[in-house]
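I am attaching a structure below and will ask some questions about it afterwards.
Let's look at chain A:
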Amino acid sequence: MKIRHLAKAFTLAATVAAGPVLAADDEVVIGLSAALSGGAAGTYAAPAEGLKLYIDRLNEAGGINGKTVSLVIYDDQGDASRAASNGKRFLTQDDVQLIISVSTSATFAPLISQATRQGVPILFAGSVCPAETMPPAEPLLYCSTGFSSVHDSIAMVDYLRELDGDATVGFAAMGIPISRAGMEEAERIVLGADMKSAGIEIAPPGTADYTPFATKLIQNGAEAVLAWSPWSVQIRFFDALRKQGWEGNAFVGHLAEAELEMMEIKDPGLYTVGSNAMIFEDSKATQDLVAAVTESGVDLHPEAIVDGWLGGIVIEEVLGKLGDDTSAEAINAVMSDIEIDTRGLRGGSIKWTENNHFRETIYYRVYRWSDETGAMEIARDWKAYEVE
Partner candidate 1 sequence: MQIVANIIVLTSLYALVASGYVLVYKVSRVLNLAHGELMILGAYLLVATSAGITSDPLIAIALTAVFSIIVGLSVYLLLMREMTGQPVLAAVLTTVALGILLRGAMVLIWGPQQLNVASMLSFENASVVLTDSIRVSTASLWLVICTVVVYLGLLAFLHMSRWGMRMRASGQNPLLAAQRGINLHTVYALAWTLSTFSGSIAGVLVALDSRLDVNMAVIGLKAFPAALVGGLDSLHGALIGAGVIAVLEVLLIHYVNPLLSDVVPFLVLIAILIVRPWGLFGTKEELNRV
Partner candidate 2 sequence: MTDILEITDLEVTYQRSILALHGVNLRVAKGQITSLLGANGAGKSTTLRAISGFIGLDNARVNAGRVRFLGEDITGLQLPRTIHKGIVLVPERDKVFTNLTVAENLEVVATSREEGSKWQQIEEEIFVYFPRLAKLRNKPAGLLSGGERQMLAIGGALVCRPQLLLIDELSLGLAPVIVDEIIERLREVHAKTELSMLLVEQSAAVAFALASYGFVLENGKVELEGATEDLRSNQKVLDLYLGTGSTGRADYLANARRRFEERANV
């Protein structure tokens, strides 16, 4: 375990040390700013690694259309100021044609302002999707990530209504804007559907003990709890509820850690709602992913890298459509009108248009642990939601 992480740290450090890369004509330079360390690394480091693995494999296979990708990786620790300096280096030193973000929402603003000024597109692949990518989308910003606070919330409430339309619903959020926005939207929908709310509990970052928050939800009569926040927070909320003997169902966002954790927790009342496939179902798509990880010899959990892997697929498809002009402008032109086959890792394709850089239709699946089979199961298969 120790050796693995040391090796990982050294690999990344070596990549970072490689520094500015001079782009050859047949080379596309892509900058990746990721939370490889720091508080949010638990969610974002693995997808970033997965994305790197995918790109490495592309290059080894001779690239796409004869073009290879030079991936410049900087760690931003999920921190805005570091993301800002990463952005500066990407744009002034490395002359990247595309930036990928796999990090916290706190890092978005500085990256976005710098990149849009220079006309370089940003792909959010593993970061939560910023509102700017949704219709009406701002130019240059695209998102392929499998979770999005507001859409996840809509799907969660929808599934909850299918399951138990009379439940009083409590909401657990973390004191960061994106999480609160998601839960406020969820509460709005719940109230709109004539269901009862037990209120939103917002835990500040760095909360030592989630028990008092859980107590309040229980005392407000929450029969079901919705949570959308970093995995470490939503799962501690859930732990705290269960510790007080609460027996309701909890619906949480499907983040990178979800599958591995759910297999450890083994609680059939814990549902994850998200748009990524899980590895356990052993489909052709997941088999390919697992095989690629095994073959690479990199010590990664396939369960945790799906979003990064999809980011790699997006890069592959975009470059596949790219002509001789590999400028940022040309890349943006391709991205603003493309339909990407998600190859079985999602419910359907990712379609970007001039006005919509999120996707026209988003497909959600619900997973949970099943006591009967002693394994993970799909609680409800893909369901399409139109993005308005």
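As a convention for this text, contacts are C-beta pairs under 8 Å (C-beta built on N, C-alpha and C of every residue); 3 or more make two chains touch, one makes a residue touch a chain; residues count from 1.
Selection rule, in plain terms: all candidates are chains of the complex that A comes from, given by their letters.
Note that the structure is a prediction, hence the values are computed from the model and not measured.
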Practice problem: Tell me which of 1 or 2 touches chain A in this complex. | Solution: 1
Quiz item: Which chain A residues qualify as touching candidate 1 in the complex?
Solution: 1-2, 4-6, 9, 36-39, 41-42, 45-46, 175, 201-213, 215-216, 218-219, 231-232, 235-236, 239-240, 242-245, 257, 261, 264-265
